[in-house]
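Step one of this worksheet: look at the structure below.
Of the protein chains in this complex, one is absent; all others appear in place.
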Amino acid sequence: MSKILVGIVMGSDSDLEVMKKAGQILDKFEIGYKMDIISAHRTPDIAHEYAVNAEGSGLEVIIAGAGGAAHLAGVVASLTPLPVIGVPMHTQSLGGIDSLLSIAQMPSGVPVATMAIGKAGAKNAAILAAQILAVRFPDIRERVSAYKKEIAGEVMEKNKKLQHERCSAKVS
Amino acid sequence: MSKILVGIVMGSDSDLEVMKKAGQILDKFEIGYKMDIISAHRTPDIAHEYAVNAEGSGLEVIIAGAGGAAHLAGVVASLTPLPVIGVPMHTQSLGGIDSLLSIAQMPSGVPVATMAIGKAGAKNAAILAAQILAVRFPDIRERVSAYKKEIAGEVMEKNKKLQHERCSAKVS
Amino acid sequence: MSKILVGIVMGSDSDLEVMKKAGQILDKFEIGYKMDIISAHRTPDIAHEYAVNAEGSGLEVIIAGAGGAAHLAGVVASLTPLPVIGVPMHTQSLGGIDSLLSIAQMPSGVPVATMAIGKAGAKNAAILAAQILAVRFPDIRERVSAYKKEIAGEVMEKNKKLQHERCSAKVS
Amino acid sequence: MSKILVGIVMGSDSDLEVMKKAGQILDKFEIGYKMDIISAHRTPDIAHEYAVNAEGSGLEVIIAGAGGAAHLAGVVASLTPLPVIGVPMHTQSLGGIDSLLSIAQMPSGVPVATMAIGKAGAKNAAILAAQILAVRFPDIRERVSAYKKEIAGEVMEKNKKLQHERCSAKVS
Amino acid sequence: MSKILVGIVMGSDSDLEVMKKAGQILDKFEIGYKMDIISAHRTPDIAHEYAVNAEGSGLEVIIAGAGGAAHLAGVVASLTPLPVIGVPMHTQSLGGIDSLLSIAQMPSGVPVATMAIGKAGAKNAAILAAQILAVRFPDIRERVSAYKKEIAGEVMEKNKKLQHERCSAKVS
Amino acid sequence: MSKILVGIVMGSDSDLEVMKKAGQILDKFEIGYKMDIISAHRTPDIAHEYAVNAEGSGLEVIIAGAGGAAHLAGVVASLTPLPVIGVPMHTQSLGGIDSLLSIAQMPSGVPVATMAIGKAGAKNAAILAAQILAVRFPDIRERVSAYKKEIAGEVMEKNKKLQHERCSAKVS
Amino acid sequence: MSKILVGIVMGSDSDLEVMKKAGQILDKFEIGYKMDIISAHRTPDIAHEYAVNAEGSGLEVIIAGAGGAAHLAGVVASLTPLPVIGVPMHTQSLGGIDSLLSIAQMPSGVPVATMAIGKAGAKNAAILAAQILAVRFPDIRERVSAYKKEIAGEVMEKNKKLQHERCSAKVS
Partner (left out) sequence: MSKILVGIVMGSDSDLEVMKKAGQILDKFEIGYKMDIISAHRTPDIAHEYAVNAEGSGLEVIIAGAGGAAHLAGVVASLTPLPVIGVPMHTQSLGGIDSLLSIAQMPSGVPVATMAIGKAGAKNAAILAAQILAVRFPDIRERVSAYKKEIAGEVMEKNKKLQHERCSAKVS
């Protein structure tokens, strides 16, 4: 079993469906992680404790997903020297532009590495976590490079399929 | 000297020019207040302490001004049962829509009473604080009512002046 | 039966589904309230009368929900010294950013305590109303504090469940 | 002296510079008007009285300019059967998109004829007022038609000047 | 059969569902109208001809509905001295903010009376048309005033029903 | 003197400063062009005539700059089979997002090749016009390719200068 | 079989449904094209190769569809002197405003002819491609002119049908 290097936190259990995508990518990269539901606003003390203890507990990167006035990533980033990645959730009324701005527009001094809104952002958070860990673990960089080739291959495969379909359509 | 009932906090000294407007209104209403620069992101422990101690120290209302990924009001609101009023700061790039959404779009469970962006919002935060205190202190409600009459009078005065100018212009 | 301290008004019966959430929270806090459909634009005289009489009829806080060019909260706030809380409704075309700006961007002199768009905003309006009343009624503050613990507990429970599921998944 | 057919109202004396543009166009069309500073939020009773009495006092069209949570036009429109034209003011933080949405997004039943943000909107409000009055007064329609030709002529004159400059530049 | 005073045009047959709401209101006010599908971009010559002939054919007001880069109202307004009312259509991608800005932000000289996005806007366009015609036809103003009372009555009825339900709920 | 292949039109003389940038690029490419101020809204008949005659007069591409409810490019595109390029002007209140949406969101059937807001857009309109003409005139394609090398060279030169400055700064 | 003059590329197979609309229009205009799935971000080398070889392989115009941080059109445009048309995809969270800005706001020197978001944009990309090719191939311009008449006819037909329905409704 791999050491837990990444902490995934999310503000609500309604974010789980999206944030699981991050977990799946980390599984693929064989990077150990833990996953918690911690609300910056409803469980502030737990969020505080989580962030303060993150470094000591061996985490190297934190991924935080939240929506609306999405403060979780910023709250965690304010309390740890670890790199923090923020995933803005889609919101029903404003589509997630509120989440995106609440995460990206951090003041000077406390960065949050902001991802795209929703599932693409959750996946990319895990890939970025891998890229960060790869600064120290060369085998993770190899997996990242292999993954880039894999997704390139998928696009190429889809293009091949498209050409085949169009070719068949013309012949018939 | 009046008892300190309102705490004004702001995330940066660059917010001071705007937040002083809140202080001036409270002075006018003879409501005691204190004013602090506390950053949710750069001094998270002080923000935490401030919010946790607010009720015990005799505060009844908190006004928090912040800009960009403006988490200060939400962070304070998460840690106190007191009513928290948020003032979104104007921002150079996005005009303050980032601040407004970061403050207004709070999740269910932790309200922040959001005001308009900038100086009008800071003034209104103080008036709302007075309206809240007026639930308990009848003399403050009288001052609020008097203030409403006063600003009505100012508008009427300006209209009278406009009529006079237009009248003079026609005659001459 | 508890004294009616909060007035909930909404601009249209289509807002009822959302605004009922405010009522449920007030019920939970055992705070008496009344609920009315009053349109700032279609029944302006009733809105006027409602606002002018609010203080005299014993109300201490008003919650107003409206959508689009959402003037109801502002109209009421212009006519009463009571604190007014505005709930922006989700709108089909613009998601509610129109409602939010129409409520939040009030001019200096007439604050409206603006909440998040939609149901979260309606719930939070009731919690804020309770926080405001708690300035005068200590037992309400206790209920607010208890409520904050309750929602923290719910988040913690969900996290516990998540850990359990993930643990089970690994074992099996 | 021409009969007063148009009422121009604005929410603040800071709107005067912009709203004067409407007056200048009405002067040009020889349409009588009056101009008042009346705040929907700070002088709600005067706004109410103004709107209720508008029809009886002989006004046929009302032009209302306001900014931010711009309720003035809607408040007036709710209380009169007369056509109401709204001019959204430019705002420092959001450029006037708040004013525009607060005026344009009126609910079904109470229209406000919304113009462009700022001075172009103020001028156009007066032209629209003239077009509305022209339904009854044929000579005003003639002036509107003449005005359209006049502004066409101005554009043509500017184009002629441009051609001349470019021609001269090539020759020299 | 009443004389045709209002021309309703729309850019596409997909706008018909929305624009019919304008027709229904005009029917209610017993105001004669005609309704045409004319695209500013796909049938520019017909749009040109329509606008140029509008005044001569006895029309007094034109209502134009269009979506996206919504030029129809502006194109018509550029070619007629009649008052033109624009109805921005909801759009799938941007919700209609594109339509709204394309109609509202007209340059100085050529006003379009912009309504809310979608069905509320279409209804209001017809009410505004009635208010405009009422400048000349006193009986239409009476119908407008009656209509305002009618919609006020509907809101009051809904409020009565709400009170009854809540009362019954408490008793049972 | 080169044959006139490109028509540059703009809605107002206030757009001239920006649209001249397009002319300068065409001069550089030695492509003949004419430049006119024609308002879709104030001189609709001239705009109509211009567009209808464009093809017959030998033009191959039209560049149209306009701001706000920017209909000029769309109006021209509706009346000519030639490719039309639209340049959205910066606007004081909304920064040009209104112009951009009014030009880009054209309905199916009538494309406008939309550029960036402001001067970059005006320059790029001219480059695109050259790229379009290059489909027929091989020497223009050579000039386009040369231009691409030239601007690459400028960036490289700036980078070289930066390296030199940083190097000097370290040595001294 | 016609020579391949247009290259359609798209960033993902999920864009195929939309981009096929461009192909259908080119089929109608009897313009040869090829269609490829190439991701600027996942297959950057293929995108690079595609763009560099486009001119040599006989393409005259490239249509690129992409969503979100939509870089494909810009990447291609940076590497070819051919005209590049960009089609912004609708996105789930932000409706496609992200795609539109990522494509339209190109820096000076590298234009992308930006179309409307979604299917209308894809269709228009193909029409614009035809308009561009028509600069060289007179028969394509004839087809473009015929197409404009065809779509005008469709609108006129729909209007005729509407008149017939309304007429029948009145009679019955």
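The first chain written gets the first letter, and so on, giving A, B, C, D, E, F and G; residue counts start at 1 in each chain.
Quick note on the criterion: a residue touches a chain if its C-beta (ideal position, glycine included) is under 8 Å from a C-beta of that chain, and two chains touch if they have at least 3 such contacts.
What you see is a predicted model; the values in this text were computed from it and never measured.
Asks: For the chain not shown, which residue from G:I63, G:V87 or G:V110 touches it across the whole complex?
Replies: Here the residue in touch with the unshown chain is G:V110.
Asks: Taking the full complex into account, find the residue in B:S39, B:S99, B:Q131 or B:N159 that is in contact with the omitted chain.
Replies: Of these options, the touching residue for the absent chain is B:S39.
Asks: Of A:M19, A:V75 or A:A125, which residue touches the hidden chain?
Replies: Looking across A:M19, A:V75 or A:A125, the contact with the absent chain belongs to A:A125.
Asks: To test your reading of the contact rule: which positions on chain B touch the chain that is missing from view?
Replies: Interface with the chain not displayed, on the chain B side: 12-13, 16, 35-39, 42-43, 46, 68-69, 92-95.
Asks: Residue by residue, what part of chain A touches the chain that was omitted?
Replies: These residues touch the chain not displayed: 55, 60-61, 81-83, 85, 100, 104-111, 113-117, 119-120, 123-125, 127-128, 131-136, 141, 144-145, 147-148, 151.
Asks: Against the chain that's been left off, what residues of chain G make contact? List them.
Replies: Chain G touches the chain not shown through residues 11-12, 39-42, 44-45, 48, 67-69, 71, 74-75, 77-79, 91, 94, 97-98, 101-107, 109-110, 112.
Keep this in mind: only the chains that are shown with their structure count from here on.
Asks: At what distance in angstrom does the C-alpha mean of chain F lie from that of chain C?
Replies: 51
Asks: Counting only Cα atoms for the centres, state how far chain A is from chain G in Å.
Replies: 33
Asks: Could you tell me the distance, in whole angstrom, between the mean C-alpha positions of chain B and chain F?
Replies: The computed centroid separation for chain B versus chain F comes out at 47 Å.
Asks: Residue numbers in chain D touching 2 or more other chains?
Replies: Where chain D meets two or more other chains at a single residue, that happens at 12, 39, 42, 68-69, 94-95, 97, 104-107, 109-110, 116-117, 120, 148, 151.
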